[in-house]
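In this view, the complex is presented without one of its protein chains, the others remaining in place.
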Amino acid sequence: MDMTVYAVFFYIIAALIIVSAGMAITRKHMVHAVLYLVVSFLATALLFYLLGAPLLAVFQVIIYAGAIMVLFLFIVMMIRPAPAGERSLTAGRLAAAFGVCGIYVAAALVLAFMAAPEAGRPMAAAAASPFAFGFYLFDRHWLAVEMVSLLLLVALIGALHLGRAGRRNQSERKEPL
Amino acid sequence: MLFQPVPEISLYLAWTAAVVPLAAFGAILVFFRRLPKTAAAISVAAAAVSLICAVCLLVRHWNMDAPLQSAVTWMASGEFEIAVGVLLDPLSLVMLVIVASIAFLVQVYSLGYMAGDAGYGRYFGFMSLFSWAMFGLVLAPNIVQVFIFWELVGLSSYLLIGFWFEKFSATRAGKKAFIMTRAGDTLFFWGWLILLVWGGTLSILELNSGAHGLSSAMTTAAALLVFGGIMGKSAQFPLMTWLPDAMEGPTPVSALLHSATMVAAGVFLMARLFGFFSQSDLAMAAAMAVGTLSMLLSATMAMVSRDIKQVWAYSTISQLGFMIMALAAGGYAAGIFHLTTHAGFKALLFLCAGVLIHAHETNDMFELGRAGARRMKAAMVCMTAGALALAGIWPFSGFFSKEAVMGALAGADNRLWLFCGLAGVFLTAHYTFRLIFIILFPRTEAAGGPGARHGSVSANAVMYAVLGLLTVFTLAAGFFAQGFEDFIRIHGGHAQEGHLASLAHIASPVLAVAGIVAAWMQFGSNASDQVGFAEKIGPVGRLFARRWYLDHVYAWITGRLLDRGIAEGCRRFENKVIEGALTMITGGVVFFGRMAAGWQRAMIQPKLMAAFAVMFGLILILLVV
Partner (left out) sequence: MIVPYTHVMLLGAIVFLMGMICTLTRRNLMMIIVGLEIMLNAAAIVFVGAGLEFGQIEGQVMALFIVAVAAAEVSVGLAMVVCIYRQTQSLDPQCTEDSRCPAGTEKASEPASGP
């Protein structure tokens, strides 16, 4: 099997994503978890670029690795939860969780075996130019774009409301002290 | 080929002239705001550099035979490119020299006039900003650059009119100027959007030569909309009342604003796009009508005003009306020549008024007369020279340019415009000398020398030097009329002299003299009661004094129509309909949300597990079976 440079890059990036995601989900300290997650998302951005989505790669960096993760860090630093405060699950819960994961793995394996034989050939490299991407997005999916914008507005208002509600409750709760 | 590239040296000169004031503005506001002397020195030095560059450019290109233009791409979007650059043709060269020289003289004058003011440094910073905005506007080769600097001119004049922002009336005047010109600018904006979207070009030379893709109807629409911007900027009817209020700023600011920069920008734009406007007869006719109406209306307002600065402000509107009339009649050279001479004598008039006001601390011409303003001989001589030029008396510059304007009007199809113009000449001479005579021949006079009452800083030598220079210009400029016309006319239209031209040339100075004589009879001679004929007829006087109730109309439009009508309706609609509907919807949402929340309380992870298990289990079953 001959490996092109692209393929080498792909495996390196894939390993990076998996390792950093694995580190992220196992950290006790949440700041570490979020930082590993940032690495994972940056690697995903590289992967997007490799798979022919340059604009999406940029968005991934700006929105995901940039904005969303910074929000995470803010929240983590704001509420400063104790790193060792997490209780371990009961054995029954743990078994159930891994049972569910087992179902998922079984489904994935079945899907892999049922895959068509030609799926094993390498994909042709291609890239969507930002212009083509943007044009397609606003040509075919303008309604979805509007709906997403509405969703973001609702999220904004919801977050605002929740933030105020939390503060109000806190002040009420503290009053009798 | 519409133009040739600008030679390198000229390009450097033009850029220097434009950019140095900006650098001065930045330096003053960032570093030297608290160091008034340094700030003033920097600003005046920058103005001097600009003036030298402008004069060099004019001398170098005195014999130019085609416009010179060079531009660099500023930003590009698709096929559309916005360029910034320099366009040098007779019009921009002349305007550049006017702006640079008036800005320089006014700043020198301000050294004395503004001495001791708390905002000395800030004042000179804004002055530099103003000069930079105007240079950018004058040199602009395309409409986008024109518009950007057009707005900057508006901004800097807002800053300067409201310079004494502790005074409520000053801030209000600044806001009024800003908002009323903004109304015109909105029209201008739509106009150039039409040019961009349907015409496909914003280059001034291409528009003027007709190399655009607009149908004749669209050309008319675009020209009318652009003229809307000119109306706002040049304070033409019906957007004229901001200019008299703009007197709240320091007097040198008024001088600059009225002669070379803010209001001149409107007429300049019309001259700049003269070729484009000529392509639409309707737009030219509309411009003619607006110019004539503003000219006559403001002349009548000037006849009854008691505030010396306001009289000059009305006369500015009136003279701008003359310029627009000349341009609309096809007299390209005449309009620009009047703009040039007007810049000189209007700056002179304002600066003289500044000296008087400075010494006696009143704007009222009767009080000035009583306080003995006539004993300030130098200022009064200069002011009379300016007034003679404004009235159009030989050998002052105003005579020659007014003759040129009348010649252009005589060539117009409709004789009405010519007769309106001649009436305007009479009124101009009348209200100008009303003011002069009232100050020169007060009925009662207070004792004491000039400025003795206050003992404040009286005008110093530098200020008088500026006045002297402007007086010399006012006396001399007229004799260069022929050379000026030959220079400016290289690519401009040729105004044909109509058969009424000779009549106009004779009638105009005769009417001017008649206006002065009428003023003498009512205000000058010992027998007169110093009450004008307009004031004797009560309703007419009130009409003129209240500015033809234009401000009341605006108040009605904004107050009654916009505020009570539309805004109130919208408010009702919002309160009753939208809020009612929203209350219903939110109530429903809250109700269903409470209901749904009841099913979802607690047990996050087990529920997630169940969801995953069901989902993947279903997939598994689907795949296997």
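Going by the order they are written in, the chains are A and B; count residues from 1 in each one.
Everything below uses one rule, namely that contacts are C-beta pairs under 8 Å (C-beta built on N, C-alpha and C of every residue); 3 or more make two chains touch, one makes a residue touch a chain.
Note that the coordinates shown come from a computational prediction; the quantities given were computed from them, not determined experimentally.
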Exercise. Indicate each shown chain that the hidden chain touches within the full complex.
Key: A, B
Quiz item: What residues on chain B make contact with the chain left out of this view?
Solution: 601-605, 608-609, 612
Self-check item: chain A residues that touch the omitted chain in the full complex
Solution: 4, 6-7, 10-11, 14, 17-18, 21-22, 24-25, 30, 33-34, 37, 40-41, 44, 47-48, 50-53, 55-56, 59-60, 63-64, 67-68, 71-72, 75-76, 78-82, 84-89, 94, 97, 100-101, 104-105, 108, 112, 115, 119-126, 128, 132-133, 136-137, 140-141, 144, 148, 151-152, 154-156, 158-160, 162-163, 165-167, 169-170, 173-174, 177
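Throughout what follows, only the chains that are shown with their structure count from here on.
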Quiz item: In the complex of these two chains, what residues of chain B are touching chain A?
Solution: 605-606, 609, 612-613, 616-617, 619-620, 623-624
Quiz item: In the complex of these two chains, what residues of chain A are touching chain B?
Solution: 93, 96-97, 99-100, 103-104, 106-107, 110-111, 114
